[in-house]
Structures are given as structure tokens and as C-alpha cells.
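What follows is a set of notes on a single structure, which appears directly below.
Excluded from the complex is one protein chain; the other protein chains are retained at their positions.
Letters are used for the chains, namely A, B and C, taken in the order the chains are written, and counting of residues starts over at 1 for each.
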Amino acid sequence: MKRIVEIEGVKRPLSLRRLDSGEFSVELDGQPYAADVCQLDPRTLSILLDGRSYRVLLDSRGDDKAVSVEAGRIPFRIEDPRSLQSRRKADAGGSGARPVMASMPGRIIRLLVQQGDAVEAHQGLIVVEAMKMQNELKAPKAGTVVRVAVEVGATVQAGAVLLVIE
Amino acid sequence: MKRIVEIEGVKRPLSLRRLDSGEFSVELDGQPYAADVCQLDPRTLSILLDGRSYRVLLDSRGDDKAVSVEAGRIPFRIEDPRSLQSRRKADAGGSGARPVMASMPGRIIRLLVQQGDAVEAHQGLIVVEAMKMQNELKAPKAGTVVRVAVEVGATVQAGAVLLVIE
Amino acid sequence: MSQKIKKILIANRGEIALRVIRACRELGIASVAVYSDADRASLHVAHADEAYRLGPAPARESYLRGDLILDVARQCGAEAIHPGYGFLSENADFAAACEAAGVRFIGPAASAMRMLGSKTRARQTADAAGLPRVPGSVQALASVEEARAVAKRTGYPIMLKAAAGGGGKGMRAVRAEAELAEAFTTARSEAERAFGNGDVYIEKLIENPRHIEVQVLADHHGHCVYLGERECSVQRRHQKVIEEAPSAVVDADLRRRMGETAVTLAQTAGYTNAGTVEFLVDQERNFYFLEMNTRLQVEHPVTELVTGLDLVHLQIRIAEDQPLPFTQAEVHLRGHAIECRIYAEDPDNNFFPSPGTITRLVQASGPGIREDCGIYEGWTVPLDYDPILSKLVAYAPTREAAIDRMLRALGEYHVGGIACNLGLFRRILQDKDFRSANIHTGYLERLLAEPAAAPQQAVVAEVAAIAAGVFELGQQPASSAPAAENGSSSNWKSAARQEMLRR
Partner (left out) sequence: MSQKIKKILIANRGEIALRVIRACRELGIASVAVYSDADRASLHVAHADEAYRLGPAPARESYLRGDLILDVARQCGAEAIHPGYGFLSENADFAAACEAAGVRFIGPAASAMRMLGSKTRARQTADAAGLPRVPGSVQALASVEEARAVAKRTGYPIMLKAAAGGGGKGMRAVRAEAELAEAFTTARSEAERAFGNGDVYIEKLIENPRHIEVQVLADHHGHCVYLGERECSVQRRHQKVIEEAPSAVVDADLRRRMGETAVTLAQTAGYTNAGTVEFLVDQERNFYFLEMNTRLQVEHPVTELVTGLDLVHLQIRIAEDQPLPFTQAEVHLRGHAIECRIYAEDPDNNFFPSPGTITRLVQASGPGIREDCGIYEGWTVPLDYDPILSKLVAYAPTREAAIDRMLRALGEYHVGGIACNLGLFRRILQDKDFRSANIHTGYLERLLAEPAAAPQQAVVAEVAAIAAGVFELGQQPASSAPAAENGSSSNWKSAARQEMLRR
């Protein structure tokens, strides 16, 4: 298997092959790695590398992929270098319209802006409550509120678009 | 779903229907049961019956099906009343040839009988060792050893046929 | 005369409900859970001997419905109700309703709760008992003018606090007279909204105080003991984050003086069962009465570990009218205990709550580790209640060893699927000021204002990259997988998939 693994903004070519012995042959950044990989269960690996032992847990949340190693959560993205699609997808992030999404499920408590309002970066837009805690979502950039997609009192899921700034 | 559930040698007709509310309609032995069944995970149920709370774990070992409830392991068998096959299978237990199977994985340490030997019920047949402990398997009934399927030193898995008595 | 309780209804949910259910089982007492629609799949329902539905998810329609709860108790024959913490635990009207219905409320009598439940009334009781308390008013302030007069007498800076308060609501620090009027108005309206009672009073603001509290236990035969102190100075927005026992700054003499003060207050109010007297301790180790919590507290396990006692067992024995089975002289503290409150909240995202499904739960164990947990793998954390998931507690002979043990346990622990605050504890427990016990109630906010330095080793990124690839390989659906590079690879993949099915 050949893939591009993106970790902390760095894209690294990875080649993995399972040998007949059950071990893996690993190449990262074009370099061979003498990594001894053992799958403890479908979401836990024991990796020995130069004698050091690492317990690695798959730690994805929905589409947000990550592993947990040495008590740190490390998000990653994987691309198939043969697939053009994945590259296009990766480029799509920078456009002008910017949705503000709920980071967690909750209830809409207050709207601080209306459609058409001009907003500064970091200006408060909307207050969401969950588990008795209120969170004010702030504008990711300066612009105009082109759409408000929710009403006060509504329950929203994580990832729901609340409003759009352009 | 209609099934025959066999527990502790008693065959009991069970009818289960999931209602639109998410609850189950349960009939056991032709009687309706006001059981409130909630699946905590694919192998754990919380069942409320007349206010009493039961935590039930699926506790199968391979083909040996069981549930665990109130700290007791309760083996069960399920038949589909519409399936003739299951009835035939259920009847197959009492025939003349009786295999002696390894109850656990282990190594064959000693054979106490040979093919053709006449044996008494409960006579020792074979010694299996695992984890430094030796276990002598005994004849389930009187008869003749018609086949010895293993050799001393062999490693066997649970359920492997070791010899057959007829 | 003592009378055995045979069945207890637990009017709560989550880890504390399970804590009480376990105590019941250990004492041979039948346990009755109640639950809202959001909690049918919760652990306390599955572990109790009996369980009954209360109502819809919102607490005011379920866990706060004292009338429904008493109905359930009557119908199932529970002779006593344990309220846990939160919900109805400090509701004197509910305690009184239990008394009227002939059901024992496992806590103080309604009368004692009324004397100590309101902060202003508690301050009056403290004055009557001659306790040192934080200077300020002992009655609700009728007007801004009165507030101004009291503040001047007390001396700035001062705190405005809600009489019915808790959790930092209706609380305002005021550093100069110019700020007072506005702070008074906002504190009143916040208190009105949060507690249905806008009464506020004034306390002198103690600079960089420690929050240290004393556990007391009183039976119905006039005996009252203190079980040492807990230090809860690590707070965020007036919510405790880490608690420990004993406090690093309390010596035997101060412990005795604070303990005897707490016992005096309890006895003045005719208090029975378990309770906690909270103090502020200033930098000169003067202590001031703050308020009393008339219930079992979240952080009671640290006291259990250093005293070797079981507070819930003792609460139940007291409710049975049994005398305390030991005297003050027989209470000995040993070692050090630390508790981390594991919450479904994201320290990297402004501590916003993170309800959702727990897809993975790897727990810590081994020497000196206790966990009081209310969750399981596959459970969905509901939106509707406090985000506490579990309490991880470490015990060791010394404070340093307890800190290092907790760090060890946190390294084993993992919650997947939702964000939680495990990383925050690691940061605090590795912080030099925390380790040297140089803490006060403003400590954590100050720490959080500093950048969290986490230089990652290059090799960890390499391990992560390799692991990412292996997980990816194992999770590809067979149809979209590229042709296997060699013969065994596809076998391995299907074996991995079978393994996932089997689990």
C-alpha cells in the first residue's frame, strides 16, 4: 500500500507491506523503517521502533481522523497518490464564503447578529448552550453575514452550519 | 421473530417484535411479558421486568451459546420452528458413535487406550496438558474405542475430536 | 432506636448514583434507580436492583420532580432516599416532603438544611456560633446604597455573592466603589435568573485564597466528628477541577482548629449526616468560614482514601439511627489522595461541553488507583446534564507519589469519540507551581493564560504516520481496496475485518 500521510501539516509518503512472517515492511519519506507492528485489537497497535515501545490507539471522531500516542492526539489525513480526487478535495479549503459551524451539539440561546450585518474578525456571532454551559462562537474573519441558518431555541448537531460569512 | 429457546433443558416458544417506539413486544410460553429491553451495546442488554433491573451479557464461547445474568452463565439453544433442519440436528445427539473432544486447547501427554479397546463409562482415556496442568479425559459411556485421532505430543484445539467410542 | 433500611431509592444519575448503588449492594440493601428518558441506557439503571422511569430528559421534568420520586419510593417500598449531589440534594422542601411521607432522607433534617442552605442565613449561624467568617454582610442587601455602605465598612476589594448561589453564578468581584452599582445590578439579575432569588450579599475579597473544606459526619445521638480537610483550590470559573487530601498547607494544629470550628457550626445547626464546611484560607493561613454544603460532595473519595472509611456506608448507618462507630480520636489520616474530575469538555476549545457517543474507553487501574465511573464504551453522553464522566483518584504515601501515580494513570486512560479534559490534568500535574503546592483559587486561570508548550518528538510523528497507515489498511472496505501488494496482505485484511465483526 502506498499513501501520502499528512501529519501536522507535513505530507509524508508511506509505503506499507505485510510480509509472510506477519510483520510489516515500512518505508516512510523514502526511508526503510525497522518498525515491528503488532495489532492488539482492531483499534490498538503496539509498535516497536529501535527498541522503543509505543501503544497507539485509533482516535478518530467521525471524519476527523487521528491517532493517540504517548497521551497526545495526532490528527492525520491520508491520500492515495493515485487518486486525483483527493488532491482536489484538499485544495477546496480557501474560498470566500465561510460557514460557521457548531463544534458540538447544543441549543441556540442567542443570535448576536442578523443577516446583512458587517462583522469584525473575532466578533461574537451566536451563543450555543450544552450541559448548562454557554459558548459564544466568534467570527473566523471580517465580512458580511450572508445567511443565518438557525433560530433561537433550535437544537443543533456538531458540524451543523449556523451562519455564513462572506 | 418466532423462535424456540431451550434453556436448562426446557424448550420455550418466544415471540419478539420490535415496536415503532423502539421497545419490544415479548411473548414467552404464549404469555405476554412487559419487558423493557434496552441494548447498551451489541453484547449487553438492560432488561426491566416488573421493575426489576437485569444486566444481561452475551456470553457465548464459539458455538456454545450462553448469556450471563445475575453472575450466572446460562447456556441456550435457539431453534427456528419453521426450520426442519434444526429439529433434525437436535435429534442427532443420541446416536451410537460418541466422539471424545478436547474441551480446551492443549497437548496430548498420554494415551491410556488403543483402538479396539473395550472401555467402561468414566474410564480414563487420554491425558491432555495445558498451562502446566494435566487433565484426564474420561469415557462418556461404555463401549469400544473405534478410532484414536491423535498422537502423543500433538497440540489440539478446543473441540478437536480425540477419539471415538461406539 | 436503630432500624435497618432494606431498600433505598437513589434520586440521582451518573457516577454518584452508581456509587450509592454499590454501597447498597455491599450492605445487603436493595437499590432503586430512577431515570429520565435520556438515561434509559445509563449505567445506574443497569446496575440497580430495580429501576423506574421518571419522565422526559430535562431535569425539571425528571430528576427535580420530588413528587414523582416520592411516588416511586412509596410504590416500590423504598424506606429511604439518597439524593447524591446536585438535583434535590440541598432542597429543604424535598427533605421535608420525605419526612412528611415517612421516607428517610439520607442527609440532614430539613430544619438544619434551611439554617445552612442560604448563604446569608449560614453566615448568621456562623456568627451565632462564633466562627471566623469572611467579613461583609450577613443579610441580603436591599439597595445599591446599602451595598455601598457595607462595602465601605468592609473595605475594597469585595465580592458580591448570591445568597442562594453556587457554581459561580451571581458572583462579581468589585475592586472600587465606581464599579459597584453596575456589578450589583448584574449580580442580582444573574442570581434571579439562576436561582429564582435575586438576594445578594457582600464578602471581603480575600486575595489568592485557598479553598479548603472540612468533612463532618454527625449521627442522631449527638456525636459529630471531622474527617480532615480537602484542598480544592484548583478551580476554573468557581468549579473544582482537582481535589486532594490532605492540604499541603494544613498542619495538625490548623487541622484541629478548622475541624473543631466545623463541628461547632454543625452542632449549632443541629446538623446530622455528612456535610462539608468550606473555608477560605489566606496566605497567612488564617481561615474564614465560606459556606456549608449540606450533602455528600463530588470529591468525597479523597477523604475516604486517606481515612480508610466509606462515607456512603456511614451516611446510611446514620440514617438508620446508628451511632457513629468511632470517635474523633480514632480518625487517622494516612497518605495522600488526588481526584481528577473527568468531564466531557474540550480544553482546547474554550472548555465547551462535548456530548456525543463514547466510541472507546480504556481505563486505568493498578496500585493506588480508584475510579468512580458513570460511563461505558458505546454510551452516548446526553446533552441535558452536567458533563461529568468519571472521577479518577490516586492514592500514595506522599503528595509527590500521588501526583506521579495520577500521571501514570492518565497515561493509561483514553476516551475516544468525544473530547475530554484528560490533557488538562496532565498539564496541571506537571506544572511546577502545582507540584510545589503553590496554588490558590486563581491558580488555574493563570496557568491557562500561559501558552501550553508541547514540543513533540520527531519520532512520535513517525510512529503516528506508520500507525495511521496500518489502521487505514485495516479499515478499507474490500471493494475499494487496491490490489494487495502480496498474497498475505488480503488475508490479513479479512482477518482484521472478522476480528471487528466478532468483537
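Following the convention adopted for this analysis, a residue touches a chain if its C-beta (ideal position, glycine included) is under 8 Å from a C-beta of that chain, and two chains touch if they have at least 3 such contacts.
In this text the structure is predicted, and so the values were computed from the model without any measurement.
S.K.: Which chains here touch the chain that is missing from view?
M.R.: A, B, C
S.K.: Tell me which of C:Gly198, C:Gly378 or C:Gly423 is the one touching the absent chain.
M.R.: C:Gly378
S.K.: Of the residues listed, C:Arg370, C:Arg427 or C:His440, which one is in contact with the missing chain?
M.R.: Hidden-chain contact among the options goes to C:Arg370.
S.K.: For the chain that's not shown, point to the residue among B:Val56, B:Ile126, B:Val150 or B:Leu163 touching it.
M.R.: Result: among the candidates, B:Val56 touches the missing chain.
S.K.: Which listed residue, A:Arg3, A:Arg18, A:Arg55 or A:Arg73, touches the chain dropped from view?
M.R.: Reading the full complex, the residue touching the unseen chain is A:Arg55.
S.K.: When the complex is taken as a whole, what residues of chain A touch the one chain not shown?
M.R.: Against the missing chain, chain A presents residues 38-41, 44, 46, 48, 51-53, 55.
S.K.: Need a quick check: the contact residues on chain C for the chain that isn't drawn.
M.R.: Touching the missing chain: residues 18-19, 22-23, 25-28, 47, 301, 304, 308-310, 312-313, 332, 334-335, 359, 363, 365-373, 377-378, 395-397, 401, 404-405, 407-408, 411-412, 499-503.
S.K.: Please identify, in ascending order, the residues of chain B that touch the omitted chain?
M.R.: 1, 3, 5, 7-8, 10, 12, 14, 16-20, 22, 24, 26, 28, 33, 35, 37, 39, 41-43, 45, 47, 49, 52, 54, 56-61, 65, 67-74, 76, 78, 80, 82, 103-107, 130-133, 135, 155, 158
Definition applied: only the chains that are shown with their structure count from here on.
S.K.: Distance between chain A and chain B based on Cα centroids, please, to the nearest Å.
M.R.: Using C-alpha averages as centres, the distance is 46 Å.
S.K.: Could you please state the distance in Å, as a whole number, between where the Cα atoms of chain A are centred and where those of chain C are centred?
M.R.: Measuring from centre to centre gives 32 Å for this pair.
S.K.: Do you know which chain B residues sit against two or more other chains?
M.R.: none
S.K.: Return the residues of chain C touching two or more other chains; collapse runs of consecutive numbers into ranges.
M.R.: In chain C, no residue touches two or more other chains.
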